[in-house]
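Shown here: the complex without one of its protein chains, the others still in place.
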Amino acid sequence: MADIRVQAHDFDIGAETAKLSAARTDIGGIASFVGLVRGTASGRPILSMTLEHYPGMTERAMVAIGLEATRRFDLQGCTLIHRVGTLQPGEAIVLVLAAAPHRQSALDGCAFLIDWLKTSAPFWKKEQFQDGSEAWVDARETDDVAISKWTNPGA
Amino acid sequence: MADIRVQAHDFDIGAETAKLSAARTDIGGIASFVGLVRGTASGRPILSMTLEHYPGMTERAMVAIGLEATRRFDLQGCTLIHRVGTLQPGEAIVLVLAAAPHRQSALDGCAFLIDWLKTSAPFWKKEQFQDGSEAWVDARETDDVAISKWTNPGA
Amino acid sequence: MKILYFAWLRERVGTGEEDVTLPDGVETVADLTAWLRTRSPGHEAAFSAGRLVRAAVNQDFAAPDARVANGDEVAFFPPVTGG
Partner (left out) sequence: MKILYFAWLRERVGTGEEDVTLPDGVETVADLTAWLRTRSPGHEAAFSAGRLVRAAVNQDFAAPDARVANGDEVAFFPPVTGG
């Protein structure tokens, strides 16, 4: 049960949490992560950020990782919503919810999913600056380290 | 900046998330955990659960741990809400929110805070069963293990 | 001294709060526990249950050898089960 969306409009974490747990009493906890657009990039103020994705591949990959997380962390459900288009500083970019009978599974499932979205989901960010210039964001090496926690458990 | 509440009424994760990030653009992510009342205890259906706390000590301890988490994980803010009184299966018991410039701090801060609330905050749960009996919940050893991750980083 | 009881300790003692004046010789949490259990069958049932009881002195967790004095607020309760 992975609920996957790529959308331009904002999401409502309260409604999504309620939806994930509706009409059931076997969930012990829901861990979540909301990513927000920060107002600066490398110390430089940004006006906005534009997110692009690979329609088709992105959704397929999100469904696959949602199922993998569900199996791996015994999740009772998860929700992944990623926005695309132009966003202002302070706006939400991404939401991950992971529901499980016990908190550690929910927390681990949520961390796994947001690490994966940051490092392996086909999205690209471009930042618009106040002087009118814009630049594609470079992938961060620390993100590759974060996902390697999950792929190389012995590392 | 730790926002601490012990209350009988429900909370709204959407409103709390918005409050934590209101009027600022320096937050990169907000990690959260919502604990829910499960419908069974050791496989036995429950009718309800009653939570009791130590007024005064509980709030003091929550403020202190909120400040410790803020310092330790470089949080930009955190929210801890714990409900008391009688709750039905499926209802929310506890909310933790942790805001940080980067996701790992937010995720770690949130996990630390919920582990602490489960193992060290002065709350006690009693479960009411369908046959009219009730029983205080015993502390779980796995919870002591969870908190020892944070107190013995080398373990 | 104000004594508070929570959860099943409160139920066994029969009250959540009582005011006591410490007799001579009661200087630690352990001394206080030993003295309190002589006060009534309910106290005896609460403290002799063979189950773990924790204490707080002035709203901080306290070990059995922690000092207590008149004017303190001392609480007794089972291991916590919140969250």
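Lettered A, B and C in written order, each chain numbered from 1.
Just so we're on the same page, a residue touches a chain if its C-beta (ideal position, glycine included) is under 8 Å from a C-beta of that chain, and two chains touch if they have at least 3 such contacts.
Not measured: the values here are computed from a predicted model.
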| What chains on display are touched by the one that is not shown? | A
| Residue among A:R5, A:R24, A:H102 or A:K126 touching the omitted chain | A:K126
| note | Filtering A:R38, A:H82 or A:R103 for touch with the omitted chain leaves A:H82
| remark: Which of A:E52, A:D74 or A:E91 touches the missing chain? It is A:E52
| Contact with the hidden chain (one of A:G35, A:G66 or A:G109) | A:G35
| message | Tell me which stretches of subunit A touch the chain missing from the display. | response | 35, 51-54, 56-57, 60-61, 82, 93-94, 114, 117-126, 136-140
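Just so it is clear, only the chains that are shown with their structure count from here on.
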| said: Give me the step distance from subunit B to subunit C, shortest route via touching chains only. | reply: 1
| field | Identity of the most central chain, Cα criterion | value | B
| said: Quick check for the class: compute each chain's Cα centroid; which one is farthest from the centroid of subunit B? | reply: C
| Centre to centre, by mean C-alpha position, how many angstrom separate subunit A and subunit C? | 48
| Averaged-CA centre spacing for the pair subunit B and subunit A, given as whole angstrom | 23
| query | Among the residues of subunit B, which ones contact at least 2 other chains? | reply | 35, 114, 118
| remark: Multi-partner residues in subunit C (2 or more other chains touched) are 83
